[in-house]
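In what follows, a single structure is set out as structure tokens and then discussed.
Removed from the display is one protein chain of the complex; every other protein chain stays in position.
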Amino acid sequence: MSETNVILGVIGSDCHAVGNKIIDTVLTGEGFRVTNLGVMVSQDEFIDAAIEVGAGAILVSSIYGHGEIDCAGFRGRCIERGLEDIVLYVGGNLVIGKRDFSEVETLFKDMGYDRVFPPTVDIKSVAQSLRQDIAARQ
Amino acid sequence: MSETNVILGVIGSDCHAVGNKIIDTVLTGEGFRVTNLGVMVSQDEFIDAAIEVGAGAILVSSIYGHGEIDCAGFRGRCIERGLEDIVLYVGGNLVIGKRDFSEVETLFKDMGYDRVFPPTVDIKSVAQSLRQDIAARQ
Amino acid sequence: MQLRNKKLDMDTFLSERTEVMTSWPTGKDVDFEEGVLYQLSLPESKRFSSALAAADREGRTLRQPRAGVALVDEHIKLLQFLEDTCDLLPSTIDAYTRLNHYEKAAEGIARSTAAGTSLLNGFPAVNHGLNECRRVVESLTKPVQVRHGTPDARLLAEITLAAGFTAYEGGGISYNIPYAKKVPLDRSLRHWQYCDRLVGLYEERGVRINREPFGPLSGTLVPPFVSHCVALIEGLLALEQGCKCITLGYGQAGNLVQDIAAIRSLRELAHEYFQAAGYTDYQLSTVFHQWMGGFPENEAMAFSVICSGAAAAALAGATKVIVKTPHEASGVPTKEANKQGLEATTQMLNMVREQIFPMSPTLDQEIELIKREVRSVLAKVFELGEGDLAQGTVRAVAAGVLDVPFAPASCNAGKLLPVRDNVGAVRIFEPGRVPLPDDVLTFHRDRVSERARAEKREASSQMVVDDIYAISKSRLIGRPR
Partner (left out) sequence: MQLRNKKLDMDTFLSERTEVMTSWPTGKDVDFEEGVLYQLSLPESKRFSSALAAADREGRTLRQPRAGVALVDEHIKLLQFLEDTCDLLPSTIDAYTRLNHYEKAAEGIARSTAAGTSLLNGFPAVNHGLNECRRVVESLTKPVQVRHGTPDARLLAEITLAAGFTAYEGGGISYNIPYAKKVPLDRSLRHWQYCDRLVGLYEERGVRINREPFGPLSGTLVPPFVSHCVALIEGLLALEQGCKCITLGYGQAGNLVQDIAAIRSLRELAHEYFQAAGYTDYQLSTVFHQWMGGFPENEAMAFSVICSGAAAAALAGATKVIVKTPHEASGVPTKEANKQGLEATTQMLNMVREQIFPMSPTLDQEIELIKREVRSVLAKVFELGEGDLAQGTVRAVAAGVLDVPFAPASCNAGKLLPVRDNVGAVRIFEPGRVPLPDDVLTFHRDRVSERARAEKREASSQMVVDDIYAISKSRLIGRPR
């Protein structure tokens, strides 16, 4: 398993493509091998891809507001399918409406995501923690 | 004493002249005999004028924020100088800062003003209550 | 059956209709004839086309928010709350419904009821069905439009039009390429012929339904000629199916001269193409979308973006403006934030409405540029279609002749790369396979080089990324700091 293999995609019925393309470019630039599934990706498509390339992390985007519905149960599904140790990141406009980010963070950490990011996060800084988190799980 | 004689002016060191000119025009148009003292009027100047023309009401403006200081003690001074029954109105941006109008109203009513007006008040509607209030005091 | 830009014949339409109406249980409540009667019973004040006609006559720009929540009563409350501060109302449909995932929408409704707050990003009209939709229309005094992003919007159209909505947004290109991933273009075009035909049938019964292709596409640095081409094609396709009231749209690019030129050229081009295709009996209007790309998170700054769009809409003379909110960067707005966007817009429209943006050679040149670009691309589209616009469109998109930047659809080439020039106008950095005259390409190249020189760096994809972030980071142009 290559430590820099990561899966990227926008979950659910979400069509927001712009941020996804940028995350791909930045992480690729930072030396990651990015498998970008684009928009409208189901939980199982993420897991299939992660298994296929032996990814160290899955980066889930949810921009359109249905994150609370679409992202639920993903950690469990990963474990079910044998990805016990995979690093799970999630970011974007994760819930409906303007809500305090700390609340949102707690909500998604409770769902089993390792890190939760607001839309304003600088992707270069994410690259760094991503490398560390993957290394720590090896 | 003519019931439609009223005194108008902007109290203290306040230079805001525009609202004052408009109130004058509207009240004059509504049939009042307006003695307009203009801007920067002291309490005693208001009272002097009221005594001189035998006014039924004094309309005090304070726009610039020092209303809380400039307007204090006016009712007492009126009584001292023999204007027990005169109707006292006050309006404008009466205090420093954006404050709840109901608070401001209480503050100035406690100072002895009969009615207290926010800057958005329609002057035509004021004319009506002014007539009634003056009549009630006769 | 092969896709053709030809009015669907009644048999085809009706047999397809049976299938559409049974694709979800709420379809069965709809009766077309009864829908016509219901529409005819609506007062003039609820008819979108009448409001647009009056505005166009008076040179006013109407205000329309976006708004939609999961539950009917909350949705009504939301629209009632906004009604006083706007001229036209929306019902923005949730993303599950847009992709015909009605079970998911049902789950969203259930969870929203349980949570006591909307967990959907819009109003699931199909799930709520005819009568509940009528309750929406009946609770309001202003015209209501369906705003969505649905490649197959047939059932949604059947339900909402029968329910008294008087305007319907979308189109086979504009509701596929920015909104879907794997829907073949000929399929979405075909499904939108159905929607357009349905509108045409209402029209034939004396019920005018306004049709609005979605102008802004991906909302991200779309050059005016790209969205104009799509708008004109969808306008022509709609006219063919019998639609008569067309509103063509455009999303603010940010450079005032370019934005004004865009709206003016759009209107002129529409008359040019519609009349060349033999249509004369139509009602045309335009819509200007306030900035559709990433917003600043700071609300005071968001107000500024909103105001710049409102000013441009009024100066450009758009018939209506679609209004953003100070919550844009964060999430679906509260009703209060939504109203604030409308209030800021109202004030700006009222302060700018009567003013005249002076004609000047610069503005003329920009209008001419857009027209030449559009004519060049559309000529190729017609050529590829061997005279058939629908076929031409499918082939043009496949060939990258029509190319929408930053769109998710796999049928879209994605080779065209836009970038801002030194005064912030959106220009072409990489034309991909879009056929533009040589001098036009040179013009774009020169403008981009001028900026590159000013910034002492090469034009590159980094410059494009900087531009994508720029407005959200309080800049128009993504200059290096």
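Here the chain labels run A, B and C in written order, and each chain numbers its own residues starting at 1.
Operating definition for what follows: contacts are C-beta pairs under 8 Å (C-beta built on N, C-alpha and C of every residue); 3 or more make two chains touch, one makes a residue touch a chain.
Just so it is clear, the structure is predicted and the values come from calculations on it, not from any experiment.
Asker: Going by the touch rule at the top, give the shown chains the omitted chain contacts.
Answerer: Within the full complex, the chain left out of view touches B, C.
Asker: Kindly state which of the options C:Q283, C:N422 or C:S449 is in contact with the chain not pictured.
Answerer: Considering the complete complex, C:N422 is the one touching the chain left out.
Asker: Which candidate, B:I7, B:L27, B:C78 or B:V95, sits in contact with the chain we can't see?
Answerer: Candidates B:I7, B:L27, B:C78 or B:V95; residue touching the omitted chain: B:V95.
Asker: Spell out the interface residues on subunit B facing the chain that's missing from view.
Answerer: 12-18, 21-22, 25, 38-40, 64-66, 68-69, 93, 95-99, 119-120
Asker: Mind listing the subunit C residues that contact the chain we can't see here?
Answerer: 254-257, 296, 298-301, 303-305, 307-308, 310-311, 326, 339-341, 343-348, 350-363, 422-424, 471, 474-477
By our rule, only the chains that are shown with their structure count from here on.
Asker: Which two chains does the highest number of contacting C-beta pairs join?
Answerer: A-C
Asker: So the centre of each chain is just the mean of its C-alpha atoms; given that, what is the distance between subunit B and subunit C in Å?
Answerer: 55
Asker: Measuring from the mean C-alpha position of subunit A to the mean C-alpha position of subunit C, what distance in angstrom results?
Answerer: 30
Asker: In angstrom, rounded to a whole number, how far apart do the mean CA points of subunit A and subunit B lie?
Answerer: So the centre of subunit A lies 65 Å away from the centre of subunit B.
Asker: Residues of subunit A that contact two or more other chains, please.
Answerer: In subunit A, no residue touches two or more other chains.
Asker: Enumerate the residues of subunit C that touch no fewer than two other chains.
Answerer: none
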